[in-house]
Each structure stands twice: as C-alpha cells, then as structure tokens.
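A single protein chain has been omitted; all remaining protein chains appear in their positions.
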Amino acid sequence: MPEALTLAAATMLSVLFTCVAWVWGANRMLDLIWPATGRRAGRNSARAGLIRPWLFLGPALVFMGLYLVWPVLRTGWLALHDATGARFVGLENLRWLASDARLYEALGNSLAWLLVVPAVSTALGLIAAVLTDGLRWGVLARAVLFMPMAISFVGAAVIWKFIYAFTPEPAPEIGLLNALVTAAGGAPQAWLTRAFVNDLALMVVVIWMQTGFAMVILSAALRAVPEETLEAARLDGAGPWTIFTRIQVPQIRGTLAVVWTAITIMVLKLFDIVFVMTNGQWGTQVLANLIYDWMFRGSPDAGRGAAVALVLMALVTPLMIWNIRAALREERA
Amino acid sequence: MTSIILENIAKSFGGTRVLDGIDLAVASGELLVIVGPSGCGKTTLLRLIAGLEPITSGRLMIGGQVMNDIPHARRGIAMVFQNYALYPHMNVRENMAFALRVAGVGRDRIETAVTRAARLLDLEDCLDRFPRALSGGQRQRVAIGRAIVREPAVFLFDEPLSNLDAGLRGAMRLEIARLKARLSDRTMIHVTHDQLEAMTLADRIVVLAGGRIAQVGRPLDLYERPETEFVARFIGSPAMNLIPATVIAAGAVTRLRLATAEISLARPTPPDLAGAEVNLGVRPEHLFPSGGPGLVAGRVDVVEALGEVSLIHLGGITAKLAGTRQDLGGQTLRLSADPAHLHLFHRGRSVMSHLPLG
Partner (left out) sequence: MSALALLRHLAVAALVALWLLPTAGLLVTALRDPGQITGAGWWSAPFPATVTVFRRLAPTTPARADGDAWLHEGQLLGPDETLLAWGLSARDPAALAPGAEIATRAGDLRVAANGRYVLRSPQPEAAPGLRVFLRLRVPPRFTFENFARVIGAEGMGRAFLNSLMVTVPATVLPILVAGFAAYALAFMRFAGRALIVAGVVALLVVPLHLTLIPLLRLHNAIGLGKGFLGVWLAHTGFGLPLAVHLLRNAMLALPREIVDCARLDGASELRIFFRIVLPLSFPALAAFATFQFLWVWNDLLVALVFLGAGPDQQVLTGALREMMGARGGEWGLLAAAAFVAMALPLAVFFGLQRSLVRGLLTGAVKGG
C-alpha cells in the first residue's frame, strides 16, 4: 500500500507538473521566437496568437486523441480483422453478425429499453418535479428521489436483487416483491429468470436511478418558466391541468428533449446492471453486455466484439450528431 | 504625444458589418466623447482601439505608430468597461494593484500608486473590501482607479456612468471633469448615450449612427449646426421639432410653404431645391407664442410643467416655454421662432447654410 500511495502522488504531481510546464514553457518559447516588440511586433504577435491556443489545448487533445479518438478508429479497424487482429478478413465479421441470433436478441432488448426507460424516467421526473415544486418538504423529497444518482449500478443491483429475491416455499419470502405477491395470495416467482418479466425488472432499476436526474433538470427548467405566463393563463381562467399541458410543458420542450436524449444515450451504453444482475441470461442480453462477452469472456474474439461495438456506435451516432448540431448552433450565437 | 488616428476602419462580425468607414483623428490630450443610440457600435469601436477585437479593415495609429496587430498590453491603453469588470475575487486594493503587479512594479511603488489613486477617488475606506460589498458609485470609481494607477497614455471609458442613479451620475460627471483637468496630457475617449454628459465633458463629440460617423464637432457646433436630421434630433432635449414644408423658391432667399403660412428666410439654399418636400427644424426652446400666423398652429394637447419651464405639446410639436404655463392647456396657440434658429433638411441632410458661429 505505501508504494501504491507514493505512485499515486508521484503520478498526480508529474502529470500536473508536465502539463503546467508544457503550457508555461511553450508560451515562453513563443514569446522568445516572436517577441511582440520591435519593428515586427505586429506580425510577430499575430503569429504567436495563431499558435498560443493550441498550446493550451495540447494536453487535452493528446489525452482525448489517445484515449478516445484513436481507440474508436482502431476498433473500426479491428472489426475488419480476425479474433486476434492478425488477419484481415474484410466484412467477414459483419456478415457473421448479420446472421447471429444473439445480436438480434440484444438489439430487440436494447430497442425495448430505448422505448420504455427514457419515456418513463422523463415522465416520472416531470411528475416529481411538478409535484415537489413549492412543497414545504419538497427539497427533502427531491433529495430522496435524486439519491440513487450517487449509487453505483452494482450497488443498485444488490438493492434490487434483494427486492426480487426468491425463496422456494415453504420458507418465508424475504424479497419484498414476493412477500407482497404471497400476501396477496399469489405464488412467489423467480422474477429474474422469467423471460420478459426480467427485462421489466431490470428496467425498473434503471428508471429508479434515472428519475432523479430527469427531475432535477426539469424542475430547474420549470422554475425558469416566467411566472407571468402562468398568471396570465390563470387570469384567463385556465385550470392547473391546462396550465401544465398548455403553458409549462411547451416552454420546457427543449429541456425535455435534452433529458430524453441523455437518458437514451445512457440506456444505449447500459452495461453494469445487466452484467451484474443476469449477465444477459434468460433473454436479457443487451448490446453493451454482448460486446463485453465477445471481447473478454470465454474465448474472446476482438474482431466480432468490435463488430458488435460498431453496431452500438451506429445507434449512438444520430444522437451524437444532434448534440453536435446543438453545440455548433450555440457556438455561432 | 498620443494622438489616435483611425483611417477608414471597418469591423464585421461574421457577415454583419458593425462599423464602416470610420475616419477619426483624436488629438493628444483631447477628451473625445462618442454618443449614439444603443447598438450603434460604440463599445465595438473602443474594443478595436484597445485591441480586444481584430480590425477587419483600415488602419489604426496610436502615437504615430500603426497598431493594428500590436497586442493590447503594448498599446498603453486603459479601459473602463460598461459593467466595470472588477475582479470579483480580489479586494479593491488588489484590483487596483493587479496591472502594476503584472508589470513587475515594486511593492512600495504599487502601494504609493494605489494610495494616491484611492485618495483621488475617495476610496481610502474601501481598500480592503471586495467588489460585491461596494455600491455602484464605488465600483465605478474602483474601475477608474484601476485605470489611472497604470498611468496609461490613453483612457477609454465605456459608459461608465450609465448604471448610476441621476444624482450620483451628476457627481461622477464632475469627478471625471476634474480627473481630466488633472491629467490634461492624457487622451481620453468617453462613450455615453447621455447627452448632458457629452455636452459638458467633451472637447469634441462624435455622433455614431448605424456604425458610421454622422458628425464630429465641438458640443455647441453639433447643437447649433447639425448636419443631419439624425444629429439634430439626437442632440438636444426634447428633440428638435420637424415641420413638413414645401420649398417654393430656393437660392439666396428661401421661401417655404407651411401648413400655416408661407415664410421667407434670408439664408441661401441650393437653387435646385425648388419644389422639394423638406423638413423645417426648430428646437422646442426656440419656439414662442406669437400673434402672427407663426410656424405651427393648433390646440394644446398636454402641458408638462417642470417648474422652471413648461413643455407644451400641440399636434406632435413640442415647445419649451419659461415658467409655469398650465393656463395654455386646451387653448389654440400659434408658435413662431427666430429665423436664425431654423434648420432645413432635405432627405435627412441639412440644406440651408447656418449662420456663422458667434
């Protein structure tokens, strides 16, 4: 442990130091090469000004290039190669993929997740935001709903696996869900092993975790809706429901879209919950877990893993473009 | 030795041209005031001079040297920003000392400079306070103090008084006038849209409209001899009245037909103006009730009594009469003016030569 601590401190200090030294030193170099004095001051400082931003961007670009851009491109390359990346196989992996039943299972599940989780989380978040707004104990309520945000997927998996726990009769059910079912006269179930039901059970966990996120953002957006528009509507005789649907919701449409896409992206990349709770068995496979399986489980096949990863990337791309366009629009304004 | 010369300066943001064809020479030690309606490019012009925005085209010279590409730090310019831009995390002393500390000035000299500026601006009690604990007027003075400790050759003031209430603004106006008197060798460019500020402070005024210079001149010049309708209405309050008229005869003597009467003016206009539709300009303070046909006639709609003067409104025309004249309310009135105070505008430009300035 002590060596590890030293390593941690040394790494932190050396990366920070390198970064500062680089920006400082390079700035000094610029000022020495093109001093902003003398006859050529104008041209020199214009030149230095062209380069200076890149000095500041440098370390971040190196990190992002090396840890995000290059590996993604490299994965594209891997998808065209065999299991070890040694032999070029062209579109072989993609062809295999097109006929792989497990891919379709994962795609189907991912699609179901996409339809259910963002919609329900956003709707619940909106309801929670409206209900808690202005409530005297609203802050407390919001903190409780927001809390799962701090919990890891693995932690949430333990929490909910306990809810879904199943003990064969006659022992008493200690899982809350089965206890309720037996109390209502039903027969206890092994929820996580029943196809379709288990998908819903997993979705509930993610909805439980994401609702707070939606609520926090939507409640800020609701509060930004000008009070006068609500008062004007009230004077026009509109009831709370009309005000909500006709005045408030239209004004926060942009935020609703942002929340929706954020949760959609999160759901597309969802891995931990499925990995930990069912590991994709009993018909719960999703794309991200399938990729992990091919990349690291059993007899790994980097080529096929990369091919499935490309499918995931293709699904994320439209949202990515949507994000980029929003950012560029802002940049221009 | 720090004149500022702008030659045919233009500035575009993306595709939109914000400033165009700006030619201006500011003499060393002059206090030039730039006025103009909101969005006309005043701040942008200051930012170009300070080097905070690149100049799209044209040439900028400060102290005889081309400055287009010289970095801001080497232009010897201090700027007081419209929103003060105090460093929120530094107290007043640190705010004022920052530039000197950057320049590597010794601790003692910084202390002296800051103390002197604080005394000058009456800020000695606030030196250890943070900007958020200062009143608007104090913040404004800190912003000025931050500029003067640097002893720059050129001061740029961007509407420094616009966020203050009327009383404080009057006091600070005086403050700036005093400052200017004390630093008479420094060149100052002061932006405002308060014309009182402009008239009282300026050596010369530049009226900016839509990114172009409408007129440059001494304050009374602009008041008495506006070259355009825009300047005529922009300088002076309430704004100059414009009365539609038709030119019957032009040349050495000008004859005009008004709604009320025909009048002759013994001041020359271009001969080809005959038959043109023009606007006769007359300032409210130059109108007085008359027995004759007058320039305008009508029922008085509203009388605004301000105490020393009353503003009389009739049919879109405003007259400023001395004393309290509420007795005029509802009456039919004819107003006339001294021909020497009349202006004539054709297509927005002044077309009648003015009397020589007294």
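Note that the chains take the letters A and B in the order they are written out, and that residue 1 is the start of every chain.
The criterion applied here is as follows: a residue touches a chain if its C-beta (ideal position, glycine included) is under 8 Å from a C-beta of that chain, and two chains touch if they have at least 3 such contacts.
The structure displayed is predicted, hence computed values, not measured ones.
A.B. asks: Of the residues listed, A:52, A:102 or A:234, which one is in contact with the missing chain?
C.D. replies: Candidates A:52, A:102 or A:234; residue touching the omitted chain: A:52.
A.B. asks: Pick from A:88, A:104, A:196 or A:296: which residue touches the chain that isn't shown?
C.D. replies: Answering carefully, the residue with contact to the hidden chain is A:296.
A.B. asks: Where does subunit B touch the missing chain, residue by residue?
C.D. replies: Residues of subunit B in touch with the missing chain: 47, 50, 52, 54, 72-73, 77-79, 81-83, 85-89, 98-99, 102-103, 146, 150.
A.B. asks: Residue by residue, what part of subunit A touches the chain that was omitted?
C.D. replies: Considering the whole complex, subunit A reaches the absent chain at 1, 4-5, 7-8, 11-12, 15-16, 19-20, 23-24, 27, 49-50, 52-54, 56-61, 63-64, 66-72, 74-75, 78, 85, 128, 131-132, 135, 137-138, 141, 143-155, 157-163, 165, 167, 171-176, 179, 208, 211-213, 216-217, 220, 240, 258, 262, 265-266, 268-269, 271-272, 275-276, 288, 291-292, 295-296, 302, 305-306, 309-310, 312-313, 316, 319-320, 323-324, 326-328, 331-332.
Throughout what follows, only the chains that are shown with their structure count from here on.
A.B. asks: Could you pull out which subunit B residues touch subunit A in their complex?
C.D. replies: Touch residues, subunit B against subunit A: 14, 66-71, 73-74.
A.B. asks: Taking the complex as given, what residues does subunit A use to touch subunit B?
C.D. replies: On the subunit A side, the touching residues are 36-37, 41-43, 45-46, 49, 332.
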